[in-house]
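As structure tokens, the structure follows; a few thoughts come after it.
For this view, one protein chain was removed and the others were kept in their places.
Let's look at chain A:
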Amino acid sequence: MILRSPPPKRLKSDAGGSPISANASGSGNQLVIYEDSPLPAPAPLQTSNDQSDQHLCTYQCRQMVKADVLDAFSKAEKQVQEYQTQLQTLNANFSEADAERKQLRDNLLYSKQELAAAKGREKMLQEQLLTEINNSQERYTKELQSCHELEVKLQNEMNLRKKAESSAATAEEKAKLLEDKLTQLSGSVDREKKRLNNDIAQLGKEAKLSVSRIGADLERMQCRAQNAETESNLLRSQLEHLKLKFDECLQEKTEVDKKLSSFTSQTASSSDNSVLIKHLQEEVKSYEAEVREARKLKSRHVDAELLKVKLLEENSRRERAESELSKMHELQLSMEMLNNELSSWKSLLNDIPGVSCPDDIVMKVSTLQNEVVQSSMKIEEANTRFKQLEVALEATQLGRQSAETEAALAKEKSEALKTDVKRIEVMLSLVTEEKEQLKAVVNELRKSTSEGSVPGAGATDGTLIQEFESSLAKKENYLKDLENDLSQLKDVNNRLRSEIELLNEKLVDEARRNKSLERDSDRLRSEISLLESKLGHGDYSAANTRVLRMVNTLGVENEAKQTIEALQAELQKAKERLQAVEELKNQSGDAGKLVDSHITGKIAQLKEQIATLEKREERYKTVFADRISVFRRACCELFGYKIVMDEHQRPNGIPVTRFTLQSIYAQNDDEKLEFEYESGNTSILNNGYASQGEIAKQIEIFIRKFNSIPAFTANLTMESFNRRTLY
């Protein structure tokens, strides 16, 4: 409503008016619209004066104002139109922007979905990677453990090898020492042999000399003996001659004595007597000289006989020497053979290391056998270790292959992830570009709405943009996390690769060692087969083993049986003869009294012996019966079972011993256990009592499973005792 007089200019903030102002974009002049204010309160007097003045010029003013207003209105209309066009354009732009926004929102949603899908895939991949990493870590730890174990085994084997090498070195040193000793001993043996040969040669020479000497002595003695024989013959003849002469002289002497005695009785002339006496004395002297000569001859004869004896002795010595000479030839031949054998044995000893003398051979064989046994044990251990190593090798190879496949899979996955990440990054870059474009568009819109009067839509755009920015920031954070995870995975993969390479190297080394072990095992197997053949031959070490055989062999038993049978046959014959003799005795009485008395005496003795033997047998039987009954009662009281022993025969003819046990705590006579004993083995027989439920269970547990009959009987005794006493 147009006032007639323009009121004073009021500010927009006056309470009397309610100027409405609107911001319109694109207009520089502000249009003030005046409206009749509601009836004001009764104004004071001054304002009434003003109003009258005002009413005076209202018409012109109104016209002016009207014109101005019209101008302003037209301008405003123009501006409004412009604004409207601008608004339309803005609306169009806004709609375009809205459409773009929608499109962007759709793209954003799509990208969000893709992001979510990628996140899901990433999560899945992460989980898979984590599980694979865990698995690979576990496998890695297992491989590490196996590697540690292999290392430990390697170290042990190295230590064993070192020990073996050291022992081989010590053995070589010992062998060298023993070889030195052997050479020394062989030298000493050679020297001794030479000395012995020299001694033998000297002895031979001496023997030859002695033989020649003895021969010469023998010849001399033979000559002497011949001479002595001739002399003795001569002397014998002389002796006989002298004896005859001596006898004649004695006779003459007796005659002369007689004559002398007759002469002495007669008184004859002394001169003739003295002459006779002288003559006789001279004859006696001559006879004494002859007697002396005869005695000498006799002594010479005795000497000749002694010489003969000596000759015989010398002959015997000569024969002995000749026999010894022949023996010496034989001894020399045997010596040569022994020397040849000695040389061959020495050559054998030289071939055998560590043996210096024949006594060492036994020790050497025993040590070799011990070594063989130890080596066989070591071979078995090495074989088991080899098998374990093979198993470990296969396991590590499988692990390596699986780790390689997993690494390849992880690589592929990481590459796929990388491509996904790249794709996501590309998408992100696109999205950020779009975001920036949108930002720019939004800023433009903001600017346009701040100049114009487009309400409302910008705020929602701002919130969406903020949301978009926040989601983008989150995406960027996710991407950063993914990149971090990828880098970590790469590091892990690199580490795994390096470890796999190390493991491969170790596997190659282990394979080489396995081949060397295989070669050693083949060599040891061949040695084992050789030694087994030797063992199979029956060789043994006297230090550890003793060979025994039964004395009571079948041959001895057979011989004893044969002697027993022969004695029994003789006994029967003697009995038959005894019966025949008794019959004869009954038939003829007087004729055989003497013989009968002798026979009856013998028969009485034999009968007495038989009676005593029978009494002894009965006594033994009673004593045995007493003792066995005492033993049975004691067994029953000590172990709680009455035992009855029977001899049975199986259908196939094999005799077996059957034992029937009845517990003293048995409640009826049917509670009996039957066992069969054959060649050291006892087995329980099934009967009514043994096939009962509880008993059968106990049999199954104690006898079948644990193979212990005493445990079964003890358990049964305890159960029956408990039943009797407690229940």
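To be clear about the criterion, contacts are C-beta pairs under 8 Å (C-beta built on N, C-alpha and C of every residue); 3 or more make two chains touch, one makes a residue touch a chain; residues count from 1.
To be clear about the criterion, contacts and distances are computed from a predicted model.
Choosing from "Mitotic spindle checkpoint protein MAD2", "Gap junction protein", "thioredoxin-disulfide reductase (NADPH)" or "Proteasome assembly chaperone 2", the protein name stored in UniProt for the chain missing from the display reads "Mitotic spindle checkpoint protein MAD2".
Of the candidate positions A:Q113, A:N198, A:T463 or A:N544, contact with the unshown chain belongs to A:N544.
Per the touch definition above, the residue from A:Q202, A:S299, A:S533 or A:S629 contacting the chain not shown is A:S533. Residues 532-533, 535-540, 543-555, 557-558, 561, 652-654, 679-681, 705-707 of chain A touch the missing chain (whole complex, contact as defined above).
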